[in-house]
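Below is the structure I would like to discuss, written out as structure tokens.
The complex appears here without one of its protein chains, the remainder shown in place.
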Amino acid sequence: MLGWLDTILQGLMLGGLYALFATGLSLTFGVMRLVNIAHGDFSILAAYIALVVVQWLGWSPFLALLLVVPLMAVVGYVVQTTLLNQTLGPDILPPLLVTFGLSIVLQNGLMEGFSADSRGLSIGALQTASIPLGGGVAVGVFPIITFATAVIVLGAMSWLFHSTTLGRALRATSDDQTTAQLMGIDNRHLYGIAMAISMAVVAIAGVFLAIRTTFDPSVGPARLLYAFEAVIIGGLGSLWGTLAGGMVLGVAQTVGFSLSPAWGIAAGHLAFLLVLILRPNGLFPKTRDA
Amino acid sequence: MIQYVVHRTTRLSRYAVVLWALAIAGLCTMPWWASRAQIGTTTTFLGILALAQMWNLLAGFGGLVSIGQQAFVGLGAYVAVIVALQGGLNVYAAVPLAGIASAVAAWGIAFLVFRLRGAYFGIGTWVVAELLRIVFANTSSLGGGSGVSITSAFAGIGRWQRDAFSLWIAATLGLGAVALVFALLRSPRGLAFGAVRDSEPAAESLGVSARRVKLTLYLISSAGCGMVGALLAISNLRVSPDSAFSVDWTAIMFFSVVIGGIGTIEGPLLGSIIYLTLRQSLAQFGGWYLIILGVCAVLVMRTAPRGLWGVLADRWDIRLFPYDRRVSAEETK
Partner (left out) sequence: MSLLEVENLSAYYGDFQALFDVSLRADAGKVTAIIGANGAGKTTFMRAIAGFQSPPRDAIRFDGEQIGGMKASRVVGKGIALVPEGRKLFPSLTVEENLLIGSYCGRRGDWNLQRVYGLFPALEQKRAAPATSLSGGQQQMVAIGRALMSNPRILMCDEISLGLAPIVIKDIYTAFPSILAEGVSILIVEQDIGQALAVAEDVYCFQGGRISLSAKASQLTRDEISAAYFGV
């Protein structure tokens, strides 16, 4: 019984990490109908940048975020405005293919630069610290930090979308990008901002992933799949639904792992497919973030 | 008086038929005059050609971008493994069996993934492929995660025969794929494909069932990929889940199609040649060849979205595989 509680708790916390991965994907899709196949690979890029910062400057990974997050935001803005904006249009193929190409370039580029060796980021004692909840159940400190970060990020995004001029402009652009121009909104710039935010959040996800487990250039695509599953399970268009989706996925995976390590990830995929069959619109669908 | 004539071939395409016949003859006689390496490369090329045509059928003509066709390549490879390990059937029967198995699997998978649209459909197919990879990696009777060798099934077959059979199967699949796509598009069905891709509501209003068209294309494409998967197993004699279900298969398919020219029949043909040439010549640079391939794909999508063939065909109005209908007005007395 307690074992189960422990497992489920771990899964819920893992959901926070998955929500961080999923948020950026959901944002760019909502604002400009763009699915970035290289989404996961960008998070790994961020992890490697953090690795470099940690190795050269001796900073802790958390401090490294101060450099990595703004840098990735800039990368996102540049990639969007120079490469991706021109692919946007009624045809879904160009953005898919360009981002797929980017994914391949990123993976192999990182491989050339850093080799295929597994790396990790360490936060010292915090990595394995845990808080006992009584009755033999304990929850890790770092997973709590991750979950709390996810909640804070989602809260910040929600605030951005509903209480700021920029957020209003993003929502208007996602509704009707032609009429948005009549308001003086420059689409191209705004899409760049959306991608910048997406990359900033995925950078946090990448660094936290690197602390939680080991990583190498090839693990990007799996993050994309988990992010996507979290979005679909949660329901398109809903920010907090993505957190719920992440938690469902996280629990499915951890429960699966505890039953049979070889089937852990598969359990997540199965949960996703189950939701697809039973509730194709997700658990908390919203067509708009209203 | 003006008479309107519908042309379904071009002069160049009629001459090209002769060239194709010669090329096919040359191809099939290779076991008798070509080196082992050359036969191997040609077999690989024909397999890639088949895959590219199947992906193009789905994406270029059906508007369905799948990132998960590797599910069927892997499935087909494992059908070959099962046939080989069972020992009851001739191992070459695995090819058509793989096609059937893949089509059946595709029918079931469509039920799930057709609930998703656009790019999310693409990723959904990828998830299914990943699930299949895990399933096969956990099936120890089929070799589990480290894979299995099927050399035993070829005990009585000599090396020359193996190479020749692989080549002929690859030729059937590769050239057959081209012929199939060509025939499909020239048929009245072919018009339906284009209509659905261009505008589903409009096509539906004319009585074309978009869902049926998409399902048909998905089944055909999957069957084709499955058969290539079986060919893979037969040629390499070794199958492992990580290589059989690798997303690299989709990468190969989409590179060939995009660089060559999506939505045409000549495009994937050209693209397969370019891909293989690039791979052979850049192989020595390891991971760089993939980086270059990725950059090429990005550049082509940005500068020539209709691919290399698109550029050539537009400049010189060439059609080697004409499937459209052109109307000309001719004066008659």
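The chains carry the letters A and B, assigned in the order they are written, with residues numbered from 1 in each.
Basically, a residue touches a chain if its C-beta (ideal position, glycine included) is under 8 Å from a C-beta of that chain, and two chains touch if they have at least 3 such contacts.
All of these numbers come straight from a predicted model, not from anything done at the bench.
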item: Omitted chain - touching chains that are shown; value: A
item: Which residue of A:74, A:183, A:259 or A:277 touches the chain not shown here; value: A:183
item: From A:33, A:119 or A:168, residue that would touch the chain that is not displayed; value: A:168
item: Where the missing chain touches chain A, by residue; value: 165, 168-169, 171-172, 174-176, 178-187, 288-290
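FYI, only the chains that are shown with their structure count from here on.
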item: Residue numbers on chain B that touch chain A, as the complex places them; value: 59, 65, 67, 112, 115-116, 118-120, 122-124, 126-128, 130-131, 134-135, 137-138, 247, 251, 254, 258, 262, 286-288, 290-291, 293-298, 301-302, 305
item: Interfacial residue positions of chain A with respect to chain B in the complex; value: 29, 33-35, 37, 83, 86-87, 92-98, 100-105, 107-109, 111-112, 221, 224-225, 228-229, 232, 262-263, 265-266, 269-270, 272-273, 276-277, 280
